[in-house]
Structure formats: structure tokens, C-alpha cells
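A single protein chain has been omitted from the complex, and every remaining protein chain is retained in its original position.
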Amino acid sequence: MESDELFINMGPVHPSTHGVARFKLRMDGESIKECTPVIGYLHRGTEKIGEMKTYLQFIPYTDRLDYIAAFPNNYAYVKAVEELAGIEVPLRAEYIRVLTMELNRIVNHIVSIGSLLMDLGAATMIMWGFRERENALQLFEMLCGARMTFNYIKPGGVREDIPDGFIPKLNEFIKDMEKRIVDYEQLINGNEIFHMRMKNIGVISGKDAVNYGWTGPTLRGSGVDYDLRKYEPYSIYPDLDFKVCVRKEGDSYARFIVRMDEMKESLHILRQVVDNMPATKLISMAEYGISPMTGTPTAVSTYFPRIFTPPAGEVYSRIEAPKGELGFYVVSDGTTKPYRVKIRSPSFCNLTAIPSLVKGLKIGDLIAAFGTIDVVLGDVDR
Amino acid sequence: MLFLAMWTGDIMFENTYELIVFILNFIGIYDPIYNVFEMFGLEYLLRIIIVLAEIAALFVFILLTVMFLTWMERKVVAMVQARYGPMVTGPRGLLQPVMDGVKLIGKEDIIPAKADRWVFTLAPFLIFIPALLVFIPLPFGESLIISDLNVGLLYIIAISAISPIAILMAGWASNNKYSLMGAIRAVAQDISYTIPLALAAISVVLLTGSLSTVDIVTAQSGTWFGFIPKWFIFLQPLGFILFLIASIAEMGRIPFDFQESESELVAGFFTEYSGMKFAMFFLAEYAHLFSVSAIVVTLFLGGWSVPFLSSIPATFAVLIPIISLAAFVIKTYVIIFFAMWLRDTVPRMRIDQLLNIGWKIMIPLALLNLLATAILLTAGVF
Amino acid sequence: MNSAEELKNLLPGSVISTGLQLNKPMAVVKKEDLVKAAGKAKEIGFDHLSVITGIDYRDHFEVIYNFFSYSKKQNLAIKVNLDHDKPEVDSLTSLWKGADWLERETFDLVGIKFIGHPNLIRILLPDGWNGHPLRKDYDMNTEQFVTIGDNGDDVVSPDGTNLLRRK
Partner (left out) sequence: MEKGGIRVDPVTIDTTKIKHTKKQPVTALEKLNDTGLISTLLAAREREGMILFSTIDQVFNWARLSSLWPVTSGLACCAIEMMAVAMAHHDIARFGMEIFRASPRQADLMFVAGTVTKRMAPRVKQLYEMMPDPKWVIAVGGCASTGGPYHESYSVLKGVDLIIPVDVYIPGCPPRPEAWIYGVIQLREKIKNQGYGAKWGLNK
């Protein structure tokens, strides 16, 4: 039976597009016949700005890519620059970096799960989640004075050493969070309607997911055991004990569960980081003085000059950000500014699969599937 | 003295009209007024005036309740979500609904350029008035009923069936695709859930043998074995659950809020409405919530009847009218609180899942329940 | 033997040279043989296309494809050099569906045409935008504005009529 098609423009201003994504939908009644994502409504030209700023000036802009989890963005760029310039980082600084990144992973997953549930119509989870997120943000504030956009990780270390009283508060947070995750599971996972909405929706096989360039929890939800922290280790991850959370089903529910498990793993990592952190304090910028940079910085320094010139060359460096593989391709021509900065953002590549993922599903499933892919439009559009 | 006689059951009134006439008589002013009207041959005018006064009182009561409900909803949501809710406007934010109302009166009233002006304007009235009309055969307390229709229950179900038409009008006239989809969803949902609703109600009618709401309530007074109240919830547990689910679906609240479903359809069928017309939808929604909860209470929870009232000493019998009204309101608010609680806890279902459950589970179960009731009734168990 | 040399051994005619991209193996491939080389890479296990980068070197363009192998946990980069006058290269969409958007993005911002791409339109900027921003000769001083056209699509308007407020 033929029926009239309905063309719907969903977004860019729509409550469940996580910002400014837009979907052009061809609908047959309630079913989606074709979904065409239109992106670029938050395209801010970050890559061009990267060419116009010095290496250090560009770090704040990386904060604003994936603004829910900014530390990994900082780190990914700084890691690329460090590899390019061959800079050694003191061990304590690496521990602090991992600490911030794992905290940020928890924050990211809280927001991700919360907004997924909000899109499904249950607003309570995001309210609860933001309560715990606020505690984490207070920790970030102690570290660097900012809540969301940090500019904290610098080449050669971090901007400041962790302040006094940070570790006890962190321990408190970890202890609290353990209980809260159980709460979340009871609230969400014990709900039959949630299972009805999530299971067997937006199924993608591991092979297809790889073909689409999926990474991160979305890929691990499809049964591909892959985590850059484990299989292309960087920083201090080789010394840490954690497991990669994988689910076989490849549906929305699997992706949700992977995020839940990763939060627990991150807590586990945080505890190890706190226990094993080297005691030697980092020398801060003020103590180091403002002498100009000559050669590589000393091993216990967080100091790094404002202007420096790495040797000419190019590097592609990737890390496991909360949303997936975040890569920076930095080309240096031996001047104070990068010649080209290319950002490989996880959200952008994960969003590619949306049209095939939601074909034939209902409009409510589009929202559920989109929510489990967990994109941030700043990261997609750059 | 007379009041005592009245409430102990010596004098019963069919409805509030008779109650008012009785009170006027008791004070001694009914006859003079009646004579004045009789002089001009306008006895019917007095009758109309009294009925209008009743309706005005009801209207004011409903509006106040609805305003209170919006405040309560926001407070309940806030408490579940670890927040405060409205606090600044008035004590504990109690003036918030008043402020919202005044503000909405002062808003610009937009009619979209391509909308069907008449239908667009008519729809909010058509949804608001039936929401009030439903209250006419509802007993708020002993003798506190506008009109005890002998087809009361049928009337309620029939009047409730007007709202899908109004929603369809609103959705169609708005000339907005989201509105239209919301309207179509609402109609599909209402049609499929009115059937189990009516079937569950018929099971109750089988027990009482009457469609009159007063008869249904009086049939539920008293106790079994002295401690179980004779409420139909104990005779019809399945019927109660079916009726509750179906009425929440008919109200269009989470988990069944497809007509609105903010994250999918922006604001559903009233996307294009602004100002006072939007306020009418808003008020109608809460009036509906109150009326549906009241019907649930009337049918299954004994209405205004209080189980152990017969054991009250005769000297305190004067308290019975207050107790009966209070009992009714408290029971209704329990159901309302349940609906609000549900809204904060569960996610929304999907439209096809909803219809599946409606047609494939609810209706067969309701029919089964009806059959079982009929058999047990014939066997003489009830 | 690193992965680039392995590729060179398999396709001696196509791979021009091998080297290192800082610390990761990189093979420079003839631009005609890109799809062949990438297909071979996929065959020997490089199943993850991580990123496509287009770089404007003023006299020529470079397009770099970074691959990763989930089975071998190895990296591989493939680079092609393109003329500045005719920046065209074959599309990899037949091998990786994920290449679709990455190529569209490279087309949008750097202006490299991918031959055989099913839907090579701009992705981050609206259709009709003048110039490719990540080219070194992009004019940063000319402002371009966007308005809404039919069906909610974006239309570039050079002067921002109907958009900017009258002062």
C-alpha cells in the first residue's frame, strides 16, 4: 500500500538534538524511511584558528571541542605537540593528567546517560547525574579554577600541581560515586520500559561499526574489544590495571551498559592513581621564574615557555577520549605556529552511521540511538 | 440539630441543588425569594441562578485545584530530583501558578499565518470545556454533586471522548508537522485506551447494577469482616490496574505522553499555541489529571465513603460532611501523587509499543476481567 | 619490517617510498593507485580508517590516510601528493563507509575532489560558500552570511540582507 511521505526537518533547534544537529527525515507515518543528518551549525573554524595561534595559544580552543570532557582534548593536542617536539614529562604530571582524564570520563558518561534518559522522557537521571557532576566540577575547580574549559594540561606537564586537600576530596568523591552508580542502575536498569526502548534498537554489527570508523564505547558495544588505553598505551596506562568493557549485542542497550561499566572502571583507575602517585611535588611556573626556554625542560618541571618552535615534521597522535578515538594531526614547519592542525573527532566519525542505524525505526528510536552514540556538536562540527 | 439529622442519614439529598435549597430554607430566606420570583412568573430563573452559582463554585474550585496541581507537580518533581522547585514567588513559591497565569494573559496571541484561524481558536475551548464538564456527575462528598445522572459513568466516558477531537483540531489547524503528528498519536492512543478503560468500568457497573456514580459510591460503603473496606479495588484488582493504566494513557502523561513528547515532537499538538490558548491546554491537562484521578477514586477506592465511619459516635456525626469531602480529596491526591511520581521515574514508551500493549494485552485482559466478573456474579460469589 | 615496508613489498609498483610519520610508518603512494593500495592495506588487516587529512602546501596538496589494524595493533599511514591545479583523488567510500563524511569534510575545508564519491557536497559549511577555508590563500576578510531557503536549507548571501539588524 502506498502512502504519502512526510518530510520533517528535525533541528537544528530541537530539544533532543544535543545542541544543533539537524536531521532531514523522510517519514512514512511514524517510521523513518530516510534520515539525512545535516551538521555544521556549530562549525567555528577551529582548525583554521589552529594555524593562526601559537602552539600554546591553541590549547584553550581544544577545550571547546568536546566541552563535556575537555581534559582529554587538552591532552590529545598536548601529546601531539610533545611527540613533535620530543618533550619528556615528569611522572607525577602524567599521573595528574590521567587522574583528570578519568574524572572527566565519569563526568562525560554521566551527562551522556542523563541526556539519553532525558530524551526518553525520564528527567530524573540527569538531575541526579548533575548533582554528582557538580562534585567532580568542584574538584576541577580546585585544580585549575575552571569548571568546564580548563586549559590545564600543558606541554611538559600540567599548569599547576594539585593543591592541598585535593586528594581527600577526591577519595570522598570516589566513595560517593560508587554508591551513586548503584542508584543509577536501580533507577534506570531496573525499569522494564527502559529495556523495551533500548534492546534491539539501533543494532550494528562489529564489522559494520569498524567499517563506519566507530570508536570508543559505541564500538565496544558492538563486541570489538578495542581500547587505545590498552592496545596502544600512552601515558601511565600500561602500569594501571583495568579491563576493557565490551558487550556483544551492538544495540542501544549494550552501548548504555558499556558506559555504565566504564564509569566503574574509571573509579578503579582513579583509586590506583591516588595510591601510586609519586610524592615529589612539581615545580610550578612561579617558582621556576620566567627565564626563556632553552632546550628541553627539566624532569620535574611544569614550566613551559609561551613561545617555542618544535622541529619541522608531522605527527598523528590519538588517545582514547570518553567518546572514542580523538586524534590530532599536527604539522609543524619549524615556526612558532602549527602549519596545519587536523582534528579527528570521535563524535564526527560516530555520527556517520546514523542514517543506516535508524532506517526503518520510529522517530523515538532515532532519539534513543542518537543518544547512545553520545555526540557533542562542538566535537562534530569543530 | 437539623444538620445532625441530615448527615446521620435521616434526610438525604440527591444533589447540591437540593442541599442549597434546604440550607436556604433552613435559614428562612428561600420562601421570600421564591415569592418574589413567583410574582413575575420566573420560578425557573431562580432555579437557573442557583445552578449557575453551583457551577461557578465548581469552576472556581477546579481552577484553584488546577493551579495548586501545577505547583504541586513542580514541587514533587523537584523533590524527586533533589531540588527545591519554585521558592521565590510567594511562600514556598505558592504564588507561582498565579504568576504564570497572569503572565500568559499578557502574552501576545499568535495565530500562524497559514493556520486555519477558526479551528485553531476553537480547539483550546473544545478541550477546556469538556475537562470541566466531566465534573458534573462526580460526587465530591455526600450530597456534594451537581447532578446525579443515572447514566453518570457513560456521560463521563462520552465527555472524555471529546478531547481527541479537540486535539485533532488543534494539531490539524496549526499547520505544523509536529502538531499533526502529535494529534494523530493522541487520537490513536485515546481510541485504543478508551476501550480497556470502558471495559474495566463496565466490570464495576456489573457489580453495582447502576451507572450512577452515587450508587457506585454507596455500594462501596461499609466493610467486610469489620476491617476490609468494601472498595471495588479488592473485588476488581485487575480492573483497577487496567483502569489506572488506561486512564494515565488517556491523560497523556509519561510514560504515555505521546501527544506532547517533548524530546520527539517539540510540544506535540500545541506547538504553535501561545498565550492564553496555551494556558487553556495547560489548565485542561491538569483538570483532566484531577478528574481522572477522581473517577479512579469513585470507581475503585470508595469515593467519599470512609470505611469505619459508622462506628463514630452520633454526637460527632456533624463532622461527617467534612470527613467525606476530605476523604475524597485525600484519596484523589494519592492517585495524583502516584501519577506525578510515575512521571519522574519512568521513561516514555514508543508509540507502537503503546498500541501493542493497548490492543494485544489490555483489551483481552479487560474482556477476561469482565467475563470473570460476570461468571462470579452469576455464581453468586459477589 | 614495519607495515609501510610490508605494503611496499606487496605493491612495489604503487608505493613510491616509505618512511616515518614521526614514529609511525608511512607509505607514499601514487595517486592513481590509492584505492588499490588502501584495498591491499585493508586485506592485510588495516581495517580502521582513522582519519583523512588534506594539507595545502601552496605548491601541492597532500592527502594523508591514517589506518590502524585491530588485529595487529599496528599503524599505517598512506600519503598521496596532488597537483595544486587539479586536486583530485579517488574516493575510498567503496572500501570504508566511514570515509564518506571524512572525504566530504576534506572537500569542504580543503577543496580536494574525491572522484567516485556518491554525494560530494559540503558538510560543515553551507552549499554555495565561497572558497575553502583551510587553503592558505583563503580570503579571511570577506564576510559571508547565511539565510534560510526553501525546505529549511541554508543559502549563502554575501551581504546578510534580512539577517543583520538595521542600526
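Residue numbering begins at 1 within each chain, and the chains themselves are lettered A, B and C in the order written.
The rule is short, and it goes like this: a contact is a pair of C-beta atoms (placed from the backbone, for glycine too) under 8 Å apart; a residue touches a chain by one contact, two chains touch by 3 or more.
Keep in mind that this is a model prediction, so the values were computed, not measured.
A.B. asks: Given the contact rule set out at the top, which of the displayed chains would the hidden chain touch in the full complex?
C.D. replies: Contacts of the unshown chain, counting the full complex: A, B, C.
A.B. asks: Can you work out which residue in C:20, C:121 or C:163 touches the chain that's missing from view?
C.D. replies: Final answer for the missing-chain contact: C:163.
A.B. asks: Please identify which residue in A:12, A:121 or A:324 touches the non-displayed chain.
C.D. replies: Within the whole complex, the residue contacting the unshown chain is A:12.
A.B. asks: Going by the contact rule already stated, which one of B:88, B:151, B:330 or B:361 would touch the omitted chain in the full complex?
C.D. replies: Of these options, the touching residue for the absent chain is B:88.
A.B. asks: Write down which of A:131, A:230 or A:337 is the residue touching the left-out chain.
C.D. replies: Of these options, the touching residue for the absent chain is A:131.
A.B. asks: Across the whole complex, list the residues on chain C that are touched by the chain not included here.
C.D. replies: Residues of chain C in contact with the hidden chain: 125-126, 133, 138, 140, 144-148, 154-155, 157, 161-165.
A.B. asks: Contacts of chain B with the missing chain: which residues?
C.D. replies: These residues touch the chain not displayed: 74, 78, 81-89, 93, 95-96, 98-103, 106-110, 262-263, 266-267, 270-275, 278.
A.B. asks: List the chain A residues touching the unshown chain?
C.D. replies: Given the touch definition above, chain A has residues 12-15, 19-20, 40-46, 48-49, 52, 60-61, 64, 67-68, 111, 126-128, 130-131, 133-134, 137, 147-149, 377-378 touching the missing chain.
Keep in mind that, in the parts below, only the chains that are shown with their structure count from here on.
A.B. asks: Take each protein chain as a node, join two nodes whenever their chains touch, and name the resulting shape: line, ring, star, complete or other.
C.D. replies: Basically the chains just string along in a line.
A.B. asks: Across all chain pairs, which one has the most C-beta contacts?
C.D. replies: A-C
A.B. asks: What is the distance, in whole Å, between the centres of chain A and chain B, each centre taken as the mean of its C-alpha atoms?
C.D. replies: Those two chain centres are 48 Å apart.
A.B. asks: Which residue numbers or ranges of chain A touch two or more of the other chains?
C.D. replies: 7
A.B. asks: Using the touch definition up top, name the residues of chain C that touch chain A in the complex.
C.D. replies: Touching chain A: residues 21-24, 47-51, 53, 55-56, 64, 66, 68, 70, 73, 75, 77, 96-102, 105, 109, 122-126, 133-134, 138, 151-152 of chain C.
A.B. asks: Can you list the chain A residues touching chain B in their complex?
C.D. replies: Within the complex, chain A contacts chain B at residues 6-8, 14-16, 30, 117-124, 127-128, 131, 187, 191, 193-194, 196-197, 362-365, 367.
A.B. asks: Could you list, by residue number, the parts of chain B that touch chain A in their complex?
C.D. replies: Touching chain A: residues 77, 80-83, 177-178, 181, 185, 254-255, 257, 261-266, 344-353 of chain B.
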